[in-house]
Structures are given as structure tokens and as C-alpha cells.
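Take a look at the structure set out below.
Apart from one protein chain that is not included, each protein chain of the complex appears where it belongs.
Residue numbering begins at 1 within each chain, and the chains themselves are lettered A and B in the order written.
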Amino acid sequence: MNLYDIVFYFFAFVTLASAGVVVFSRNIIYSAFALLFTFFGVAGIYVLLNADFIAVSQILIYVGGILVLMLFGVMLTNKVIDVEMKTGTLQTLPASVLVALIAGALCGIFYVTDWKIVRGVSAPATTTNSLGEMFMTTYSLPFEVASIVLLVALLGAAMIARKDRLPQIKNQK
Amino acid sequence: MLTEFGRVFIFFIIGAIFVAGGLVTAWLVRPQRWYPNKLTSYECGEEPIGDSWVRFNIRFYVVALIFLVFDVEVVFLFPWAVVYQKLGMYAFVEMLIFLAVLLVGYAYVWGKGDLDWDKPEPQIPSVKGKEVTKPQYAEEVTG
Partner (left out) sequence: MEILISLIKIVIVLFVLLTSVAYIVLLERRVAAAIQNRIGPNRVGWQGLLQPLADVVKLVMKEDIVPRQANKFIHDLAPIISIGVALATFAVIPFGNRIALFGHDIKLQIADVNIGILYILALTSLGVYGVTLSGWSSNSKYSLLGGMRSSAQMISYELAMGLSLIGVIMIAGSLRLDTIVEAQVAWRWNILLQPIGFITFVVSSFAETNRLPFDLPEAEPELVGGYHTEYSGLKFGLFFLAEYANMVTASAIITTVYLGGWQVPFVHSLGLSDVSVSIIQVLGFCFKVGMLIMFFIIIRWTLPRFRYDQLMNIGWKVMLPLAIANLLATGLVILLKWV
């Protein structure tokens, strides 16, 4: 067990433990908060895999954007005191059966797959350059499609959250 | 053998030790004399009314939503900018299309007023059931 393994298990532990808190915490704020550490753990594992650009984008988008949005949503759109913001566990039996099935399938795939271990290949200094070149050459169509996906997301988000579509909330105040 | 991110990791740990050291020292030396009034939230010397965890203006949520979309766009721009000088014309046109599509969305949210921060209508208070009319209220405030 060398240093690399120790760091890997550290990040894996952080990811799994905080994911456990996300699922099992009764307080939804703690769930959202624990998700922060889950994202961090995953980013750490990306760094260990030499995927520096993905790691930082993970923090930039998931932690800096999506989680902020979730926190805003959780903190602000509900009366935390009037409506009990608790998460509960429902349908335990079917859920555990389903989870066991999925876990079994994943483990099966893990053992069946013929993993190719490439040795002696040094990782590139940075993945950003090759990513950029790929975007501009081989994958230029998906790249442009991504902008359309973003456009749709933007329009949809603006539509859903627009105030005059929610007159009933205005009246409640 | 130490990677650059490894150094960052060490920096995090040492920084954490610095901060933890300060907090532990403070915890050891500071006095702790609490009593109920001291532990109330600050509200200009009054008893706090109600709770502050309330429903909030949805504007904040909208801003965060729009931000998220543009944030992803900015992340897409970074790999492009790195190789821009190498690829030249083709990269420029491609990015022009990418940006143009998003600028349509930007123009849309701008035009629809989603970027405006609304100023609330002034709430006109009523005195003993009678509603104070607008001019009077304005006079009261300015005069």
C-alpha cells in the first residue's frame, strides 16, 4: 500500500461516507451540505486519475453552481419551520431488493470485464489541450449540440422560474 | 515524486492546522458566560420577531439558474481558448456558432426581464382601518 493508495482510499472514504450522510440524514440541509464533500471526494479521485480538467470542472459546475442552486432551493423556497423539512425512508423492502440487484449487476460487470491495464504510459501533462483539440475537430458536432442543450436549459429555466407564471404564490403573500 | 496537486493537498492540510490552532487557542482562553438574553438573535435591541428561515424572493433562484447555464458555457470556453492559436479560423467560426446560440438565450432572458432585479412596490400602511393615500404617505416620509 503506497501513498497513492492511501490518498485514493481517503477520497473514496470521504465520497462514500458523505454520500451516506446525504441519503440517511433526516435534515435536508445536512444532506445538501454533505453533498459538498461527496463532490469533493469525486474531484479528488479525478485528480488521482490525472483528469485535471474534469476535476476542476466538477468543482466549478457541481459545487460552485448546482449545489448552490440546491442550497438556495432548500433554504429559501420552503418554510423550514412550518413544513417539516425531514426526509424519511419509504418502501424499504422493494428499494433494498432493487439496490441489491443493481449492486449485483455492477459487481458482475466489474468481475466479468477484461480490464486492460496499460503500464509504462506516462500521463499527459494536462488534458485541457487535447480536450480543446477534440472539441474543435473530432467532436465539433457534439460541441455545437451542447450549446443547443444549454440554450434549451436556459429557456426552460427562465420559463419555469418566471414570476408571472406563479400568481398563486404572489397571492399567498 | 510529489505531484503539483499533492502540494496543493499539503497546503490545504497545513492551512487547516493554522486555522484549527487558532480556534483551539481561542477555545482555551476565552471566557464563556452565557445567559438567555445574550443568546438571542440581534434585532436592534428588540425581541426577535418570529423566525428568519422564511420563504424568500424567487429572484435569487432565477439568478442561480441562469448563472448555472452560463457557468457551463464558460467551462466549455477554456479548452477552446487554450488551443485557439493553433487552430485559428476553424476554431473561431465554431466558437462563433456556439456563442451565437447562447447569445440568443441571453437576449431572450434579457428581453423577458429575467435579468431585471425588481424593485418592490412600496407597501402603503393603513392607520386604524383607514388607508393612507399615496401623496400623504410620501409627504410623511419626506417631510
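Before moving on, here are some points about what is shown:
Methods note: a residue touches a chain if its C-beta (ideal position, glycine included) is under 8 Å from a C-beta of that chain, and two chains touch if they have at least 3 such contacts.
Predicted, not measured: the structure shown is a model, and the values here were computed from it.
Per the touch definition above, the residue from A:19, A:75 or A:155 contacting the chain not shown is A:75.
Mapped onto subunit A, the interface with the missing chain covers residues 29, 33, 36, 52-53, 56-57, 59-60, 63-65, 68, 71-72, 75-76, 125-126, 128. Residue positions on subunit B in contact with the hidden chain: 1-2, 4-5, 7-8, 10-12, 14-16, 18-19, 22-23, 25-27, 29-34, 36, 38-44, 48, 51-53, 56, 59-60, 63-64, 67, 70-71, 74, 77-78, 81-86, 88-89, 92, 95-96, 99, 103, 106, 110, 115-119, in rising order.
Here is the rule we use: only the chains that are shown with their structure count from here on.
In terms of their C-alpha centroids, the spacing between subunit A and subunit B amounts to 21 Å. Contact residues on subunit B toward subunit A in their complex (touch as defined above): 5, 9, 51, 53-58, 60-62, 64-69, 71-73, 75-76, 78-84, 86-87, 90-91, 94, 97-99, 101-102, 104-106, 108-109, 112, 114, 118. By the touch criterion given at the top, residues 7, 47, 52-53, 57, 60-61, 64-66, 68-69, 72-73, 75-81, 128-129, 131-133, 135-137, 140, 143-144, 146-148, 150-151, 153-155, 157-158, 161-163, 166, 169 of subunit A touch subunit B in their complex.
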